[in-house]
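With one protein chain removed, the remaining protein chains of the complex are shown where they sit.
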Amino acid sequence: MDLSFTPDEEAFRHEVRAFYAGSLPPSLADRIRLGHGLTKDEQEAWQATLARRGWLVPHWPVEWGGTGWSAVERYIFDLESSLANAPRPIAFGFNMLAPVLLKYGSEEQKRHWLPRMLDGSDWWCQGYSEPGAGSDLAALKTRAVRDGDDYVVNGQKTWTTLGQHANMIFALVRTNDTGRRQEGISFLLIDMTSPGVEVRPIITLDGDHEVNEIFFTDVRVPVGNLVGEQDRGWTYAKYLLTYERTSMAAVGSSTAALAWLKSLAAKQQRGGKPLLDDPLFAARVARAEIELANLSTTALRVVAAVAGGGAPGAESSMLKVKGTELRQEISALARRALGPFAQPFLPEALEDGFNGEPVGPPDAAAVTPQYLNLRKLSIFGGSNEIQKNIISKMILQL
Amino acid sequence: MDLSFTPDEEAFRHEVRAFYAGSLPPSLADRIRLGHGLTKDEQEAWQATLARRGWLVPHWPVEWGGTGWSAVERYIFDLESSLANAPRPIAFGFNMLAPVLLKYGSEEQKRHWLPRMLDGSDWWCQGYSEPGAGSDLAALKTRAVRDGDDYVVNGQKTWTTLGQHANMIFALVRTNDTGRRQEGISFLLIDMTSPGVEVRPIITLDGDHEVNEIFFTDVRVPVGNLVGEQDRGWTYAKYLLTYERTSMAAVGSSTAALAWLKSLAAKQQRGGKPLLDDPLFAARVARAEIELANLSTTALRVVAAVAGGGAPGAESSMLKVKGTELRQEISALARRALGPFAQPFLPEALEDGFNGEPVGPPDAAAVTPQYLNLRKLSIFGGSNEIQKNIISKMILQL
Amino acid sequence: MDFNHTDDRRMLADTLGRFIAGQTDPMARAEAAKTAPGYDPAVWTRFAELGVIGALFGPDDGGFGGGGFDIMVVFEALGAGLVQAPFLSTLLAGRALAAAGGRADEIEALIAGTMVIAFAHQEGGAGYDLDHVATRAERNGNDWVLTGSKSVIADAEGATLLLVSARTSGEVGDRDGVSLFLVPVQASGLDVRGYPCVDGGRAAEVRLDGVTLPATALVGTEGDGTGSIADAVAAGLLALCAEALGAMAVVRDATLDYLRTRMQFGEAIGRNQALQHRMAALLIEIEQARSAVINAAAALDGPGNARERMLSAAKYTIGRTGTLVAEEAIQLHGGIGMTWELPMTHFAKRLMMIDHQLGDEDHHLARYAALSRAA
Partner (left out) sequence: MDFNHTDDRRMLADTLGRFIAGQTDPMARAEAAKTAPGYDPAVWTRFAELGVIGALFGPDDGGFGGGGFDIMVVFEALGAGLVQAPFLSTLLAGRALAAAGGRADEIEALIAGTMVIAFAHQEGGAGYDLDHVATRAERNGNDWVLTGSKSVIADAEGATLLLVSARTSGEVGDRDGVSLFLVPVQASGLDVRGYPCVDGGRAAEVRLDGVTLPATALVGTEGDGTGSIADAVAAGLLALCAEALGAMAVVRDATLDYLRTRMQFGEAIGRNQALQHRMAALLIEIEQARSAVINAAAALDGPGNARERMLSAAKYTIGRTGTLVAEEAIQLHGGIGMTWELPMTHFAKRLMMIDHQLGDEDHHLARYAALSRAA
């Protein structure tokens, strides 16, 4: 047993750190740290920076632009990216659609769509959830009917993250009503500039616009945009859901957030002493810090198992549950640390170029909105309840 | 809204206190406080004391020996009994069988069995649970077959509390296999001195002998010992289970235990200070104390609702869950307060007449066994999981 | 022992409930927060006409209530309606004035709804420590000159006066030497910078830069403000706890409705036993919280240590339970629970923010433990 990285891995780690130190604008890192989204331009510029370094799609096959890194190297890259508060490439194209295309797409589809992801031509979003089909995805009702060389799509998708920036959406649509609900679903690539596509914002409880509803009214989609076979889309969707996701443990993001929390709590006063010395608050922070040290090793154990050829299955569900709970807890502690200053609602104070006077400690305006926003972690990406169902079934065999 | 008792109720409270001050031997109160059972003789003697005062069966109808107290007076009596660490009359006869006999028994049965409870002629135990029928009571298999003027009983009961002292058992037995499982169950009164009855001890994890298995082999029971109608026993059993049980909140017992915990923790040292001043331990105690103050009022609200004619249903399930969790938490805190002294296992130190040298603080030997023993609170009497099912169904209507 | 409210209080609750149901839209709260004063003055006047403000004060102060259960009834109804109006500010300032004595006119104006007074006590470096007063008041001839700052002061923009605590002797953290002053919002050297709050309503940062006041601005006895502040905060703690009870009931019912009606995998999601047990546990905690508030209301008019202990017990319970209820409700709602347009989420945010007013659960747990040792 040896928990340290090899010299090569350590060297790689330093290479990643050096890259971020040299290439990541501090203003971008600040926005990530405070949980404040990037503009579309900023996001695209950052992705171009990563692409130039060759690190935009580490997990893709080398022939398509991947890096050929080991599981451990990928883990190190993810971790250091979080510790640096680096923006992440928008996952929908790079991490979700691409693996499906690589496995089930035609040669023509791969050659067309993958390079366009790399050069920034397309911004993809995901069309899975519907108002009546959340965790129960197979209940989806959006319908595609074959008409000549097109499908005609009608229906509604929801919770579409950053759909306001996207020009393309990959969507699950119903093409057949006979048989089991999971049969008769197809996987379509839809151009969002087509007539009949409407994007409506959903404002989240923190006042932010991150997710959307997408309406399809008689939208025509060329049959060439069907991935794989008609009516077999459920298989492809499921493949995507089991795709490796140790990053769900959010170790890097929690580590960065905890460090910031401690510096905040060291400066806040309670009864004439730093809040960090208050026994109950210190105990809360210590609990989170210990959980995080444990989680970091749990995540590494899963990575090592994958690197050793093991299949990550329900383990990633365990990481997801614990990782999201912990990340939420750290954000709740930051809110708690602010005391009365958790109350002001000043989204403008987070904008670049804000030159008003802040209320409370630096960056206080970000804390409660981020706490509220991160409630999503245990809901989206397969709710933690669904993850516990998976653990019960797969590991516990109950 | 007025949380105080009326002058009459206060007077009654003082009367109860005065009675215990004058009549309850301190050695008996100590045994109750430490969770250590009474001998059969001690129990019977104490019940006789209560009977002489007329307070053995407050909830029975006045004509059978009850007191005619209001719901509030009954609550006060229960509370003061717990605060005084008074032994309780064994519930199986007085609180469980008696209401069933009063509602469903024949005149002859009432006249025969109720006076025998009062004068101590019979010690009743309960024959409900079976090895394959715990929470799922209707799965019971013990069988009674009519043979002339007798039933012939074969089967096994388990978790029979204090069955080793009992001479009578009321049991649910299967008399019919047709129809729903709940049909075909009968309610029989069985003399445990009959040939074919065998009592085997079950030792609990604290090393104590409190519960038993009871085996029936061709035990003959006169048909006159059938309560109500054959095959309708499920109705009577259910009636018993919905019988008012605000005492499940265990407010008095938790109050007494918390006071003792605080005196213990004030004397234990941690880092040169009393444990009660340790911030984390003080917070644990404060949480328990606040929960208890809240629970006390929650229980009173249920009592008031009953006094006002309301029907206590799922509310008693809420009291049961919270009350047992809290009582267990207080016992866990006492174990925690002992530090290393929680480890010695010295049951003999709890016996009357023990004249060895104790290990650790006074009464330390009782703490871990009591903690272990009280794990039963959330399991027996309808497990807390079953209670939550009831709450879901009755109050939440889920 | 009687757990029913008196007929008078029941009538007040009914009237108030009907009025609130007809007047307010939870979503309007967030909208109103965008501009000062953060609430509808016309509605405030109507509350006064209905006698709701008067219910918060005792007959000696010109009101017709003022007991713990009066405060409970009013604020529980306000919480159930997510009402945004300067009730808490009025209660805090009014109770402090009443405790200090000699300000019958101002209290009368408060009850009539013709004047709002903000309770400007809290300071930026104080956390939840009531004795942390760094703002200073110094004599200049017959005048007082106040210098310092106050943080997150509710309703300061719409107020006529601010009730400001300032130190006339001693050091930051001392119990003694704090005095109260009534400061007109137009006073020279006074800067009120308002902003919206996460849960609706508005607050402000207040700066006092050599604000000069006449001798008559001093409220009560010089250096003796701490007791008045404690009285005000005691009533305020009860009010916040009761408000949370009202909000929790709404969140609970909305969540139950959702569990009963939202279909997934062919059945209502409330059929999932894991969710049922969580909901059952939540229900138990909510009942415990109600008991805590009843205990606090009963203790409000009683002796000091017991009063303060029960108030801290209640605020701790409400802080812990309110956050739990809010977080669980959002989680059990799933995605829709993340949206601004769902009224429930605004109640949930209010519950979360109540833990940041007048001391959070840790503060009150530690305070309870300290008071218990002192008892």
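Each chain carries a letter (A, B and C) given by its place in the written order, and its residues are counted from 1.
In this section, a residue touches a chain if its C-beta (ideal position, glycine included) is under 8 Å from a C-beta of that chain, and two chains touch if they have at least 3 such contacts.
Just so you know, these numbers come straight off a predicted model, no measurement behind them.
Student: In the whole complex, not just what's shown, which of B:205, B:241, B:266 or B:394 touches the removed chain?
Tutor: Of all options in B:205, B:241, B:266 or B:394, contact with the hidden chain holds for B:205.
Student: Taking the entire complex into account, which one of B:54, B:132 or B:310 touches the absent chain?
Tutor: B:132
Student: In the complete assembly, which of B:271, B:309 or B:353 touches the absent chain?
Tutor: B:271
Student: Over the whole complex, note the residues of subunit B touching the chain we left out.
Tutor: 129, 132, 134-136, 139, 158-159, 202-205, 207, 211, 268-272, 275, 278-281, 284, 332, 335-336, 338-346, 357, 359-360, 368-369, 372, 375-376, 378-380, 383-385, 388
Student: Against the chain that's been left off, what residues of subunit C make contact? List them.
Tutor: 272-274, 276-277
Student: Touching the missing chain, which residues of subunit A?
Tutor: 1-6, 9, 72, 276-277, 279, 282-283, 285-287, 289-291, 293-298, 300-301, 304-305, 318, 321-322, 385, 387-389, 391-392, 395-398
Convention: only the chains that are shown with their structure count from here on.
Student: Among all chains, whose Cα centre is located farthest from the one for subunit B?
Tutor: A
Student: Taking the mean of the C-alpha atoms as each chain's centre, how many Å separate subunit A from subunit B?
Tutor: 53
Student: Provide the C-alpha centroid distance between subunit A and subunit C, rounded to the nearest whole angstrom.
Tutor: Taking the average C-alpha coordinate of subunit A and of subunit C, the gap between them is 38 Å.
Student: From the mean C-alpha coordinate of subunit B to that of subunit C, what's the distance rounded to whole Å?
Tutor: 44
Student: Using the touch definition from the top, which residues of subunit C touch two or more other chains?
Tutor: 275, 365-366
Student: In subunit B, which residues are in touch with two or more of the other chains?
Tutor: Correct list: 279, 283.
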